[in-house]
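Attaching a single structure in structure tokens format; questions to follow.
Every protein chain except one is present and positioned as in the full complex.
Lettered A, B and C in written order, each chain numbered from 1.
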Amino acid sequence: MSKSLNALLATAAFAVAAMAGPLATTASAAAEGSKVILLTVTDECSYCALHKKAFLEEAAKHGLEVEVKINNFDPAEQANQVDQALGERPDALVVWPADANAIVPSLRKIKTAGVPLVVTNSLPDQKYSKFWDAFTGPDDIGNGSTSAEALIEGFKERGLDEGNIFVLVGPLGTPPQIQRLEGFTKTLEEKAPGIKILGTQPGNWDQTQSTDAAASLFTQFGDKVQGVYAEADNMLAGVIVAAQRAGIDPKSLVLVGHNCSIEGVTALENGTQYATVLQSPIDDGIYAAQAVANLLDGKEVENITYLPHPMIKQAQVKDCYPAVGK
Amino acid sequence: MIAMTQKATTAMPANPSSPLLQRFMRPDRLQANAVKLVTVLLLLWGWATIDNFLSTANVNAILYSVAAVGIAAVGMAFITLSGNLFMLSMGATAAVSTIIFATTLHLGLPATLALVVIFGAIVGLLQGVVVGWAGANPIIATIAIASIVTGAGALYSGGLTIVGQGDASWLGVGTFAGLVPNQVVLFLAIAVLAEIIVERTRFGRELRLIGMNPSAASVAGLRVQRTLTIAFLVAGTAAAVAGALFASQAAQGNLRLGGGLDFDAIAAVLVGGVAIKGGRGRMMDAAFGALFLAVVSNILLVKGLAFEVQLAVKGLVVVAAVILGALIGGIKR
Amino acid sequence: MTSRKNGLMRRLGGASLLVRAGLLVVILGVFSVLSPNFINGYNVYALMQTFALLGMVTLGLSLTMIAGEFDLSVGSMVAVAGLITLKLGGSSMIVGTLCAVGFGVIVGLVNAAISSWLRVSSLVVTVGTMMTLSGLAYWIGGGQVVSTDNIDAGMFLDDPILGIFSARSLLAFAAFAAVFCLMRFTRGGRDIVATGSRRQVAAAAGARLGISLAIVFVISAGLSALAGSLIAISLTTASPELGANLMLQAASAAIIGGVALSGGVGGPIGVMIGVFILATLNNGLSAMGANASAVLFANGLVLLAVVILDGRLARALLERLREHRARQHLAAAAPAH
Partner (left out) sequence: MAASPATDTGAETPRRILDVKGLRKAYGGIIALKKVDFELEPGEVHGLCGENGAGKSTLVKILGGLVAPTEGGIVVDGTALTPGHRTDPRLISIVHQELSIIPDLSVLDNVLMGDDRVGELFLRGRYAAEVRQQLDTIGLGHVDIDQPARELTLAEQQLVEITRGVMRGARILILDEPTATLSDNEIQRVFAAVRRLRDKGSTIVFISHRLPEVFDLTDRVTVFRNGEKISTTRTADLTTDELVRAMIGREVAAREQVAHHTEDVERPTRVRLKDFSVPGRFAPLDLKIGKGEIVAVVGQLGSGADLVVEALAGLRRGYVGAIEVDGVDVEARSTTQAIGHGIAYVPEDRAGKGVFLDATVETNITTSVLDRVTRFGFLQFGKASERARHLASLFTIDPKRLPSEVSHLSGGNQQKVAIAKAVALDPRVLLLNEPTRGVDIGARTEIYRQLQALAKTGMVVVFFTTDIEEVHELADRVVTIFRGAVVADRSCAHASMDDVLTDIIHGPRDNQERAA
């Protein structure tokens, strides 16, 4: 018992020393062979898994030693992992926030510890941008507007320049949900004021919930809508099921989804889905890895770098294959 | 306690006049009957206040949303009836089943379903052994199993959404004779089968008696462990089938599918009027409980209220059911 | 019969406590061998932070278990409390926290009332409250993740003290101290144990069941609420998802800490050790890069193991003990034959 107690006391003193201000040395170490810790959210989603894979491969190219810590989208857990990670004295940290708001205190902690930091995938409120050296990830406003353009094209193809749609969004209040919807509605108002959004329901990135939500929306406006926008392809998959169950042929609707995830690819190929917007986990991972490498090489790095967000229709669906590991 | 029994006796109906009303008011059936009545009233109200509420589209929506939960609820009812409260591993079992479903769909729907059922049976059996033979606390044991199953599933699937190579539309969106969804047919079949098993077989009789009074059951030489094990096995299987229904929607498997299944099933069982103390209630009660909840959810949805409200409502409904059940229990005493 | 010397040790919970402490040391040892600088300031600090959340919740839950009940609603209470704190505590976090804890106390009273007056198994009652709360959680935030700009409050709670502690973890320790005093130096504490040990006899012998249940459920819900609002403040964010699998961990920690589901057995010190054992396990696993599902899997196995031991083995051992005593007794009693 007393043995471990001594250990504690010792470490306590040790820690006080450690806490005492930035570790200047690591700041300018070259990327080659330096130690990077990736704090990512989970293995349990295709996007996240591919993101991790791509990051590791790219990092290897730059000769980085990467250690990965995973939590289950649990911000509390992630906060602890940050402390843990700082304890291992890495040359740099790459963080995928489990929650874009909850991460802020940890970011500040990392800043005060003086460890170079890349934030990937989810962009915290930009007023805290001084806490990170680089952000790489999707531009959700851009994503939203691209999907709006896709929807408009779809209507044009069917010879419509006005009509009605409804929208399924992610968990209310999360940045991607807000920003994608913002981009989508703005572009829609500018370019096709004739297309009206009759209703919006959260599908919470969940297919089953989306099915029920869509079902109720079809109940309300079934006969009035010509199109649906879902902030993610798997939610759109739910919409398609709901439509079939409601006796509506999905092909008769202009269905625009998002991410070009596996669900989207299948639906695009069999023609039930009209379009989606590619947000490639591969790019996401690679960008993050490059950012951290450049950072360690002491190169100049943009505070914010967005991923490209190309529109994908049946014709371009092959572009998604790497993204879905096909 | 005294205060309660007083309340109870005042709540006791002043000797109901017609025999029909009497049947309805029988303490042990009161709640179950009340739920059925309320469901009907809700449907009427919805039909009156919400346009195209009873349209085929929406009726289908309701039926679809009841199918999976209903099957799980019937499975859960076996556990509750046996006096082991609840099985909190149904959501996990269902989720992993979706993965299995998707990965094996290329073998064809029947084979896939068979595999899923086998999986559920094994998981259930495991819990049956832990609770029935090792005498572990059912709630905690099933929570533990839940996390083991989920963990294993995640490790196996790498958490990826798995897209089935094959056609599951017969189960997903197919309909029987062009009107009733196959899922609903399956649900009804299972519910009726369960009802028959519990009401007419030796196993069912033993299950009920064990739920009523385990020590008397063992003195009477009933096959306690065996029966409990089977009950858990059935429940596990039901959960897996529910998972198959989720997966069949888009022929995909994902650990996020079938999240709230545990609570939905519990809510259905309790609302339906299956007694928590065990031994009382029928399989059909659980099924009707599920229907009731589905109708409520649908109305909330169509009225534009999001699912978080539904969660709260379900919770309150459960609390209410628990209290009501206890009071009725008081009437009996 | 053991001698009269080891009175103090007994008062603190007997040999089982030493065993558990030993186990903790062993685990710490193993991990510090497996991953080089496992025991270092930052990581011990991280452990303490885990303890700050898990410890408080487990402490409350374990009290209900000692009283022979079980509070399944602790996890969802954490989420609700966090949301209440940030919603109502817009200006001052103190106000928010007070509101949250107040709400917790009310919920606790409701749990106690329903399960003691209506004699319904608290497992069932709290399933209901758990669902209601998690629904409420979404409702409060309109399903949204609620966040605040007040980082400084969080910083105040989490800034290291002596390198390894923080205001939050020290609060958790304080809570354990308080509960220890409750159990050790008050009649209420004794009644709680009696209630969990042999309810009818306890009542006959003059223990106050109603009050005991009220105390444990209020403390359980109250502590979870406090833990919830503190974590929310320190993360500047509250989400309905928060504390999703806390229940699992808390139950495991409590049982590992020597609390029996059958009631009457266990105490705060053991629980504290239990929490640290579990926290170290998880922390160590993730330090070695195990992913979430592996940790979940491990937790499940641990809980399954302890619940089986709690169920069968305990009973079997007791039975054998009784047989043994009876034998001695008859040996003394029976006439020669």
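Observations
Here, contacts are C-beta pairs under 8 Å (C-beta built on N, C-alpha and C of every residue); 3 or more make two chains touch, one makes a residue touch a chain.
Quick caveat: nothing in here was measured; it's all calculated off a predicted structure.
Hidden chain, full complex: it touches shown chains B, C.
The chain omitted from view is touched by exactly one of C:L54, C:V265 or C:L285, namely C:V265.
Here the missing chain is touched by one residue of C:G55, C:G128 or C:G189, and it is C:G189. Residues of chain B in touch with the missing chain: 200-203, 205-206, 208-209, 212-213, 215-223, 279-280, 332. Listed here are the chain C residues that touch the chain not shown: 1-4, 6-7, 10-11, 185-190, 193-194, 196-198, 201-202, 204-207, 264-265, 323-335, 337.
By definition in this document, only the chains that are shown with their structure count from here on.
Taken together, the touching pairs cover every possible pairing of the chains.
With centres taken as mean Cα positions, chain C sits 35 Å from chain A. Counting partners per residue, chain A has 42-44, 172, 202, 204 as the residues that reach two or more other chains. Counting partner chains per residue, chain B has residues 154, 159, 306-307 touching two or more of them.
Contact residues on chain B toward chain A in their complex (touch as defined above): 52-53, 55-58, 60-61, 64-65, 154, 157-161, 163, 172-173, 181, 246, 249-250, 252, 254-259, 297-298, 301-302, 304, 306-307.
The touching residues of chain B, when paired with chain C in their complex, are 1, 3-4, 85-86, 130, 134-137, 139-141, 143-155, 159, 263, 266-267, 270, 276, 306-316, 318-319, 322-323, 325-327. Contact residues on chain C toward chain A in their complex (touch as defined above): 21, 24-25, 28, 37, 39-46, 49-50, 53, 141-147, 151, 154-155, 158, 160, 162-164, 231, 234-237, 239, 241-245, 283, 286-287, 289, 291-293, 296.
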